[in-house]
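Note that one protein chain is taken out, while the other chains of the complex remain in position.
Chain lettering (A and B) follows the sequence in which the chains are written, and residue indices restart at 1 in each chain.
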Amino acid sequence: MAKPMDEYKWHELNVGCVIEEIGSAREYKTGDWRSQKPIWDDAKCIKCGLCWLYCPDAAIYQTDDGLYTANLDYCKGCGICAKECKPGAIKMVEEER
Amino acid sequence: MMLPNIDIYAANIVPREEFAVSGHRACQGCAEVLAIRLALKAFGRDTIMVMATGCMEIISTPLPTTCWTLPWIHVAFENAAAVASGAESALKILMEKNKIPRKDIHVVAIAGDGGTSDIGLQALSGALERGHKFTYICVDNEAYMNTGIQRSSSTPYGAMTTTSPPGKKSIGQSTQKKNMPKIAAAHNIPYVATACPSYPFDLLAKIKKAKMVDGPSYIHVLSVCPTGWRIPSNLAIRYGRLAVETGIFPLYEIEKGKYRLTYNPEPLRHVTDYLNGQGRFRHLTTKTISKIQEHVRADWEKLKYLCGVK
Partner (left out) sequence: MNAKKGIEVSIAASIAAKLARVEVVAAYPITPQTHIVEHLSELVANGELDATYINVESEHSAMSACCGSSATGARTFTSTSAQGLELMHEILFIASGMRLPIVMATVNRALSSPLSIWGDHSDVMAARDTGWIMLFCENGQEVVDSIIMAFKIAEDRKVLLPVMVNLDGFSLSHVIEPIEFPSQEEVDKFLPPYNPLYTLHPDKPVTMGAYAMPELYTEAKYAQEMAIVHSKEVIVKVMDEFGKRFGRYYKPVETYNTENTDMVFIALGAINENIETAIDRLKEEGKEAGLIDLRLFRPFPTKELLFALKGKKRVVVIERVMPGGATNGPLFNEISSLAHSNGMNITIENYIVGLGGRDVLPEDFRDIFDEIKATPEKRTKSKKDKNFSVIGVRE
């Protein structure tokens, strides 16, 4: 678990500042960035997986029933999934704050 | 012997493992990080990544976190190919001496257009000439985006960047895009290809082929940049498609010097379909647009001829 940057003492850094914890970027929730989020109409979804494929942030995942949804911890609301969905199953809606 | 053509055609059979995990700081709608995310799925786990300074390096590795789950090293801006040469040579000798188990571990060097066609050209040329077994991927967003959208030799003719701004005495970028695939092919390497994440299956297939090459391979990826090109964040995939469909960024391979078109978008759309809507081309005059159209058409005919397409 990475600490906030300004809590590291000099001797707590690895030699050469090597990062051993791979994928530790997950600790940073980019979901805060968005102003709109994708909503799936499950009835229209054909489970093709293209939304998952096109997401730059790997923030879309397949649920147990084979449908897709966004991981709101990381979804930046770029809208690519909604744009690329062939049956138009995804709509971008304003994020409530 | 030519490499086998691989067909991957459905998202559902693309490997699910993520080697570029969520939490990275790429802009919303960044097609460059998407391209790398997809390419890594095709490379798989036995990969060593060597990256140059640039957007991808910065968005992925702010100490103390990293979005990569593969071994990854960044040294400087212009030497991705040189560092990759060192890594590849070390792997070879260590395996030869049985210090590490013999396994096919593929070295992948990734750099932007700046780190490839400008400051990185020398290191790339050296590495290609020496014949190291590695893949060099140029993620081309057509400017030095990381430092704030300055021009590179990959910036297309007429484009606005902060160091090629249009004005009374300038149309924007005054030179044509450097043909990096041709430069790579001039080194007589076994495999060169162009790709775009808007055509993900084509990209994945090309990566898989590159991995099989016993020597250097070069892949030039058009990386649509909503921030730098001034387009809405949800249009990155669409504009990549338009780049291909207008003939501006054709998808082809050069295998042992033989050209092959991997997607024929004819009849070509008019370049305005691509140029319209991009803030970096907003200032273009009809005259410049015709010049661009002429140039694209001429290059396209030349490419078709090389590919043996009528």
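To be clear about the criterion, contacts are C-beta pairs under 8 Å (C-beta built on N, C-alpha and C of every residue); 3 or more make two chains touch, one makes a residue touch a chain.
All values reported here derive from a predicted model rather than from experimental measurement.
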{"item": "Option touching the unshown chain, where B:Pro62, B:Gly215 or B:Pro232 are the choices", "value": "B:Pro62"}
{"item": "Option touching the unshown chain, where B:Ser89, B:Ser153, B:Thr227 or B:Thr288 are the choices", "value": "B:Ser89"}
{"item": "Of B:Glu78, B:Glu142, B:Asp202 or B:Glu255, the one touching the omitted chain in the full complex", "value": "B:Glu78"}
{"item": "Touching residues on subunit A - with respect to the absent chain", "value": "5-6, 8-11, 13-20, 22"}
{"item": "Absent chain, residues of subunit B that touch it", "value": "45-48, 50, 57-58, 61-64, 66, 68-76, 78-79, 81-94, 96-97, 99-100, 105, 122-123, 125-126, 129-130"}
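Convention: only the chains that are shown with their structure count from here on.
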{"item": "Euclidean distance of C-alpha centroids - subunit A vs subunit B, Å", "value": "23"}
{"item": "Residue numbers on subunit B that touch subunit A, as the complex places them", "value": "10-12, 14, 18, 20-26, 28-31, 33-34, 37-38, 60-61, 63-70, 197, 200, 226, 232-238"}
{"item": "Contacting residues of subunit A [partner subunit B, same complex]", "value": "2-3, 5, 8, 13, 17, 19, 21-30, 33-34, 47-50, 52-59, 71, 73-74, 76-80, 82-84, 92"}
